[in-house]
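Note sheet for the following structure.
Removed: one protein chain of the complex. Kept in place: all other protein chains.
By written order: A and B. Residues from 1 in each chain.
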Amino acid sequence: MSDINFAFLDEYAKREIRRSIIKAICIPGYQVPYSSREMPMGRGFGTGGLQLTLALIGIDDTLKVIDQGSDDSVNAVNLRKFIEMTCPGINTTTCLQEATLIQSRHRIPERPLRADQILVLQVPYPDALVIVEPSEDKRKIMHGEADYSRLLVKLYEDIVKFDEITISHRYPTRINGHYIIDPSPIPRYDVPRLNNSEALILFGAGREKKIYAVPPHCPAEPLAFDDVPFRIEDFTDSNGERRACRLCGSKTSFLDEFIDEHGVRIYQCSDSDYCEQQQELAHE
Amino acid sequence: MGYVAIKGGGKAIEGAADAMEYLRVRQAEGAVPLDIATIENQLYFLHGRILSEGGLYHPKLAALAIKQSLGDTLEASFALRAYRSTKPRLLETAAHDTTDMRLIRRISASFKDIPGGQMLGPTTDYALRLLRMELLNESPEQFQAIAKTLFAGLPEQTVPDSFPKVLDSLRAEGLLPKVNQAAREQPFDITREPLIFPVPRSAALATMARGETGSLLAIAYSNMRGYGDVHPTVAELRVGYLPVMLPHPITGELVEAGEVLMTECEVVAMYQDNENKNALPTFTLGYGACFGHNEVKAISMAILDRALQKGMQDGPENPSEDPEFVLLHVDGIDSMGFASHYKMPHYVTFQSDMDRLRTTRQKQEANDE
Partner (left out) sequence: MNKILEVKGLSQVYGPGCTLCFTSTGPEFETNICPHCGSIVALHDLSFDLYKGEILGIMGESGSGKSTAVKCLYFDQMPYSGSAIFYDESEQQPLFKLNPAQRRSLRNHRFGMVYQNPNLGLNFDISAGGNIAERLLMSQVMNYREIRERARELLARTEVLTERMDELPKNFSGGMQQRVQIAKALATQPPLLFLDEVTTGLDLSVQAKILDLILEIQAELDTAMIVVTHDLGVIRLLAGRTLVMKYGRVIESGLTDQILEDPQHAYTQQLVASAL
């Protein structure tokens, strides 16, 4: 790989991405179009997040890559290997507290982030309005005029039909009082972490070719009605007890649910690093 | 334990790579690996398709891409496109005139005869699609003898290298709209600028030039069948080698640095009123061009070019006339990537979905009581 530039992308590409990032920070929640480069992994596999990471990463960075909350998930492993290969000399870690740059698919880590950390989220659909308007041109005007009435009507119709807002992940969230973003397929559980975050949170859509940002200490409000509040996922069992992770016992983390080899339904932390640290604490 | 996406991800990926490699070499005993030159020559059309969808004219690497992806056109184009991403841009050439093409095929459906003649060249248009069973056990000797036999005793005939453009005669008569000189000077670079609609015609053409053949064909076909009204006549279809002219690093004089095999199609469509009411009406044009020998793609492109121009002028009435619909869905790398990504773990989002459904069901049960 000696004839390939540090971090794979050429310097022109990196500069364009950084300029887009700066613009995105200056206009919180606005989708900045950029000419997304082809990467050796497929569109839909995190090329947008990857380009953000590659444009930002330096020799003194410590990188953590997770998918579904786990460092060992296939997609995370694949991306991490590629970044290690193209950025010789960087450190990688599974421990959140050690990381300076975190790339993630579908989750925000359980522990609060610090001001010296940057979180990069992988995004398939950058635009929250895509469920009510297929034309990108029309959506751009709707965003510009903060005209989200059709999206709000969709929420209204949901409540009429199901007594609940049925949007599960990709919950539309208003940033800094104007632009409504699709916060990527993070569960509702993680949406509150966007609000007043210490760390910069960046969103990269490679296939759709957009970059947007939720800057630190920025208000991020999930869309709701005054009297039908936003609700996170419910992990209470039939006795009204909040379920615990079978490995570390945590009752505050987002849990993965699956059937084990014995046919038993089990629950464990989605955030593998958090879970391991909790287990270590328990042993002390 | 089988594949559980949580732990052992690294090992699983390595195993998958090994399994793919095994698929490639499982003939094992007595088999000969695919030869790059064989792919380039005997899989000529497949090779041309990869050149055009990869968006990089590198015949050897295109053949390699086909070899390593075991013939998967989407994967091969992807590999070539990703390689292109790593290459620096050395310079930009001026627009090239395809009149200079060294032709191997050139036909027109608009006229019975054209200056230079209708040169069918290598085409299956009039061939019978019968399976040639004798090729099942073709021996190297039989194979090598064919070329010798074909060329034996052929008269020395000088066929001109290039031919005039059929459209030039129509242009001379004033039946075609004027060429937009300004657009020729400033083409949109889709590899450096994102598409923000409305886009200029050069952006549409560039996007389609490396678009996936099947995607372009399907949408163009919808227009032909009635979801649109292009009603094209092929003025000219030409296949050949276009000399690539680069400025000499010292003198600046244009020098032929090589040639690229390409296909070009110009269609004439229904005439329309001139926007300037004082001028006479003219035919409308559609243009398609791509790397490699790929006629279906060039024709589809030309039809879509015309349809999109109409859509951008009058507003789209059909999907093929809608620039957003066409240009955002014909890139094979984007579309196959997204289709494939659904195989990745989505269990956290699914957990969220289950939560919603369960809550809704609980509420309905409570209401029903």
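As a convention for this text, contacts are C-beta pairs under 8 Å (C-beta built on N, C-alpha and C of every residue); 3 or more make two chains touch, one makes a residue touch a chain.
Model, not experiment: these values are computed from the prediction.
Peer 1: Identify the residue among A:Ile27, A:Val130 or A:Leu152 that touches the chain left out of the display.
Peer 2: A:Leu152
Peer 1: With the full complex in mind, choose from A:Val228, A:Leu247 or A:Ile266 the residue touching the hidden chain.
Peer 2: A:Val228
Peer 1: Give me the chain A residues in contact with the hidden chain, please.
Peer 2: 141, 144-145, 147, 149-150, 152-153, 156-157, 159-161, 225-228
As a working rule, only the chains that are shown with their structure count from here on.
Peer 1: Report the inter-centroid distance (CA atoms only) between chain A and chain B in whole Å.
Peer 2: 35
Peer 1: Quick one: which bits of chain B touch chain A in the complex? Just the residue numbers, please.
Peer 2: My answer: residues 1, 5-10, 12-13, 78-79, 81-82, 84-86, 88, 190-198, 324, 328, 333-334, 336-342, 344-349, 351-356, 359-360, 363-364, 367.
Peer 1: Can you check the complex and tell me which residues of chain A touch chain B?
Peer 2: 4-5, 8, 10, 33-40, 42-45, 47, 67-70, 72-78, 81, 106-107, 124, 134-137, 162-164, 166-170, 185-189, 207, 209, 233-234, 254-258, 261, 270, 272
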